[in-house]
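Pasting a structure below so you can have a look.
With one protein chain held back, the other chains of the complex are shown just where they sit.
Note that the chains take the letters A and B in the order they are written out, and that residue 1 is the start of every chain.
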Amino acid sequence: MSDVIDIDAIGEGQVAVMDQLPSGEIPAESPLHHLDSTVPTFTSKPAGVRLWEEALKGHLVLRGNAEDPTFQRGVEAALGMALPERLRSVQQGPLSLRWIAPDEWLLVCPGDQAAALEIRLRRHLSGHFAVVNVSGGQTLIHLAGPDAAMVLKKSCPYDLHEHNFPIGKVVTTVLAKTQATLCKIAADQWELVVRRSFADYAWRWLVDASAEYGLIGDTPATAAQRRASTGRHPVSSET
Amino acid sequence: MTQINRLSSGGRIDRETPIRFVFNGRHYGGYRGDTLASALLANGVKVVGRSFKYGRPRGIVAAGAEEPNAIFQLGAEESTQVPNVRATQQEIFEGLVSRPTSGWPGLGFDLMGAAGKLFGRMLPPGFYYKTFMFPQSFWEVYEKYIRKAAGLGRSPRVPDADIYDHLNQHTDVLVVGAGPAGLSAALAAARTGARVILADEQAEPGGSLLYSRDLIDGEAPDRWLHNTLTELAGYEHVQVLTRATVNGYHDHNFLTIHERRSDHLSDRAPEGQARQRMHRVRAHWVVLATGAHERPLVFGHNDLPGCMLASAVSTYIRQYGVVPGRRLVLMTTNDYGYRTAFDWQDSGHEVVAVVDTRQNPEGPYQEEARARGLTLMRGCAVIEAKGGQQVTGAVIAPIDADGGRVTGATRVLACDTLASSGGWSPAVHLSCHTGSRPVWRDDIIGFVPGETVQRQLVAGAVDGTYSLAGCLREGLRAGVEAAVKAGYPSVPTAAPKVNELTEGEAMALFCVPHLKRTSRAPKQFVDFQTDVTAAAIELATREGFESIEHVKRYTAMGFGTDQGKLGNINGMAIAARSMNKTIPETGTTVFRPNYTPVTFGAIAGRHCDELFDPKRYTAMHPWHVEHGAKFEDVGQWKRPWYYPKPGETMQQALDRECRATRESIGILDASTLGKIDIQGKDAREFLGRVYTNAWAKLAVGKCRYGLMCGEDGMVFDDGVTSCLGEQHFLMTTTSGGAARVLEWLEFYHQTEWPELEVYFNTVTDHWATMSIAGPNSRKLLAELCDDIDLDRDAFRFMDWRQGTVAGVPARVFRISFTGELSFEINVQANYGLYVWEKLFEHGAKYNLTPYGTETMHILRAEKGFIIAGQDTDGAVHPYDLGMSWAVKEDKPFSFIGKRGMKRADCVREDRKQLVGLKTRNPKVVLPEGAQAVNDPNQPKPMTMLGHVTSSYYSANLGRSIAMGLIRDGFNRMGDTVYYPQTDGSVIEAEICSPIFLDPKGERQNV
């Protein structure tokens, strides 16, 4: 792998940058890959709720000073989009950038682009900042449908009313006895970022809370995504 | 039995839908819309329970939440048992099974009644107080009888068949109570566009409108009620919750609503639906329209079945089409009470007399009474009820103007129902929950909500406004005000016109005088549920309990499940009279959540069974399950504890795992270790401040063990931190300490040293971590990794390297918690299971053995490695652990813990210190937690030297090993200490070095 990424050139010995994807065809298993066998994912009623994992995406935590114009410009140059406002999300093609804290953002990208984007960011940023690959540590769960809001009301203490939670808003809050970063991505659809080790609990909780509304917990396509060969695609030298 | 008391028409029940139910083993009939109470009254059931202390028969008194007697156990099956249900709030459904909770030993068989006198003597006022003051044994003797008799009901003995859930809600305006005030408040607020929740505890919204005689806009209130509900139902931003009790008002306008979603439908909830739901509501503004409870008057034998609240009698007649008897005597201190006589007469039954305690009441109510030809007895009171199992008559006497004494001869009127109205007590309960004390108002003879810091408005009877017109008007005002304060534009709503009779002044009478003084008079009950009498309250004040809060605790008044809704004000009045004080002078009584009892199911919600607490899994978890691992809870993590083979005991499995690791190779899933990514130019400086040892010179590619202390110098976590780059470190923490350590680092960064340029991010879940340990671990790794030079001198102990393991990019750390040659392989968690399985494919020939936390503990204990939190307890500093090598005192910055370790007590020579312990008998394993003493024969209390912190049987050493804290232990090597056991035996152990195996550390350096 060092033939593609020159770690020393990127991190200049200051930080260890690492492409963490295998170069061969090696199966990756999402935090919810085991679900098919252990958690019922269908109920019989017409579905008021749909629930699926958007598995094996690239997740990068970006830290920096939002007030610093150099940092702002660097992010924009690297990602083609400006930092989102407080509690907001921005989207650029397959990339989304979510506000997490005044000095923290979450960049979600296609699974094979995490390393390339980390390198891009590091090339465009200077001074005090950090980029951390957390792709293995969390996953995305989508909750959609006319009763999705009811399921979230059973799970989260945050006010989900559209006045308070418009499309594009991002909120990290309590989800049952764990936590999630919620982003409203359409009128009846939320994306939840949950930590890997809590994903099973979060999923079971949501399935349970959805039961009375009727649930489609998976489609063969979304289930298949959980266990996929995600061999690394070579990082082009332009990135 | 037929419904002998059912009127042929009227009421809001559905006569087309008859329903059969069971009470106390007998079948009864009723109609949909009946409560258990209305249906039992319809069937002529008078006695529904026996009193707690005296075993006296008790009947239904009220028609709402304030009912003290008809408290039932519900449920047709063991799994559907519900205790503490008020019959007045439980609707009947086909097949409902109920029984009294206070009927022991049986409603018909009056054992308790016979024993009442004796038992009553056993339970004088102050019983609880004295019981808790005097030896515990007294309580133990009586507790089970008292509990059984006390009518507390019981919880199911098998898991609940139903589910319960929670719903978090936010609203602009929460209106509590859907009577006339609450409905108008909700309507007014809804019209502004504000989000409104209107909650009412009854099955049907309407409150007093459901039985009111008044007219709204010239018609029975039903039309206004219907129109209002229809309009509210049309608003998407309005929720009307029925069977939903707002039972708690907490800080910052957080309220809980206990909604019974299917208790009225069947014994079990419909499939997939929650039986009850707890709404957790954050309201911008709250309008309390909780109404008022009528006060019964206190008189002799006022607890006989047939004695009822006047308004309850009206409710049963008008709302349920049930007249509870044939002949009514009504006693009232106010005009409103007259309505019950009118309602009774309208139902076609005889009103024997209206007994008005006022000397000369005159107004529209008296006019109507005369016009109806009712017998009106003014300046009189019912001083005593007559009857054995139920009311058969009323003893009536003239009383003086302030109700202090009987002024003339008595006469007895035959009757079967004795209704009384002593006026109204505003339902101030919720307003009290957040600490606001209610305020007495002489003009309404009651307490109203006091000052509050909550965003709360009040409307209607809860604020002492009893006229229907007033309630509607106040409701509208409060609704608009709440919505405007919540940021919505005012929308004027006109109040409807009301026709109602004007009421005259009421009399402040609580306890009716008797011919005899209170202590000699027939029992005058104040609190039915706890059997507290007027005489008991007087006794309490004579014994010196002057504050009403003390009187309550001494007599147990208000301590029942009804919290004294009926009795508290009467009790205060009696205490005040007995001390020649005013009611407010005796103090105020406040109420606490919950307003009415709430099931544990509703409190727990879905946080039960497998969803009780998160179970955290590592990426390799499915493999552990497949391979028969037993799991241990470490925080919320499920960690493999050990992997027994078929037929193996735990000890056999541990022995095998330990030997395999030391002899060839073992593997541990270490993914749960906390991992914190640290980046920034000041990362190194920061580490130097939070760890006790030095970090200034740790080179890239190197790892170091560190101890983390609090400012007090005591160890609170430890772990290995690796230098990934000049400005990049990976810190590991204990599995249980990960979140705490991250918060600790952030705390110091954000509050003390914000100038340091460093970022912390958790990567605990991102990396799957597998630790291979044992002499063959290098060989195994070499088979799967060809891009790291594994030579002992190229990849040394406490180095880390980046490479590829089984085709997956990995960071490999040559660190060891076992003392063996060991490599910790970290790969992105999505590939953890793959790499783990590849290790087993190649490891079979080395007998690669998975081991769990227990073997990990044994192996590290053989080496004397500590576990923070097990061998430390928050009172142990690094020197106590013999780890001075991990403290670098001459660092330029005074690191956290340095100053703490220098306090006088911390530098004493004879502190408790961590040492090894070898039992004299090598087969005996010391129990962890056992206390050491010097002399096992010393009389108790013995001088304790410290406790055993870690103790195991080591197969590798063929003996037990232990570590423990011993006072002055470092100076006592070779000494013998004794561990007395609970069975009287004593374990003898020798103090030794905690490093039992390979003291020079040669095994890990091969």
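Keep in mind that, in the parts below, contacts are C-beta pairs under 8 Å (C-beta built on N, C-alpha and C of every residue); 3 or more make two chains touch, one makes a residue touch a chain.
Here, contacts and distances are computed from a predicted model.
When the unshown chain is looked up in UniProt, the name that turns up among "Carbon monoxide dehydrogenase large chain", "Ni,Fe-hydrogenase III small subunit", "Sarcosine oxidase subunit delta" or "Dipeptide/oligopeptide/nickel ABC transporter ATP-binding protein" is "Sarcosine oxidase subunit delta". Listed residues B:Ser894, B:Thr943, B:Thr976 or B:Ser993: the one in touch with the omitted chain is B:Ser894. Taking the complete complex into account, B:Glu752 is the one of B:Glu77, B:Glu350, B:Asp402 or B:Glu752 that touches the chain left out. Residue B:Glu711 is the one among B:Asp633, B:Glu711, B:Asp791 or B:Asp910 that touches the chain not shown. Here the missing chain is touched by one residue of B:Gly218, B:Gly348, B:Gly408 or B:Gly435, and it is B:Gly435.
For subunit A, the residues touching the chain absent from view are 86-87, 100-102, 104, 157-158, 172-174, 179. Mapped onto subunit B, contacts with the missing chain fall at residues 250-254, 280, 282, 434-435, 453, 711-712, 743, 746-747, 750-752, 754, 894, 898-900, 902-904.
FYI, only the chains that are shown with their structure count from here on.
Chain contact summary for the complex, subunit B toward subunit A: residues 165-170, 195, 272-274, 280, 282, 606-607, 610-611, 613-619, 621-622, 637, 677, 679-681, 700, 724-728, 757, 759, 761-768, 802, 804, 806-809, 811, 827-834.
Against subunit B, in their complex, subunit A makes its touches with residues 1, 7, 11, 13-16, 18-24, 26-31, 34, 43, 56, 61, 63, 103, 128-130, 132-138, 150, 153-159, 161, 164, 176-178, 195-198, 200-201, 204-205, 208-209, 211-212, 230.
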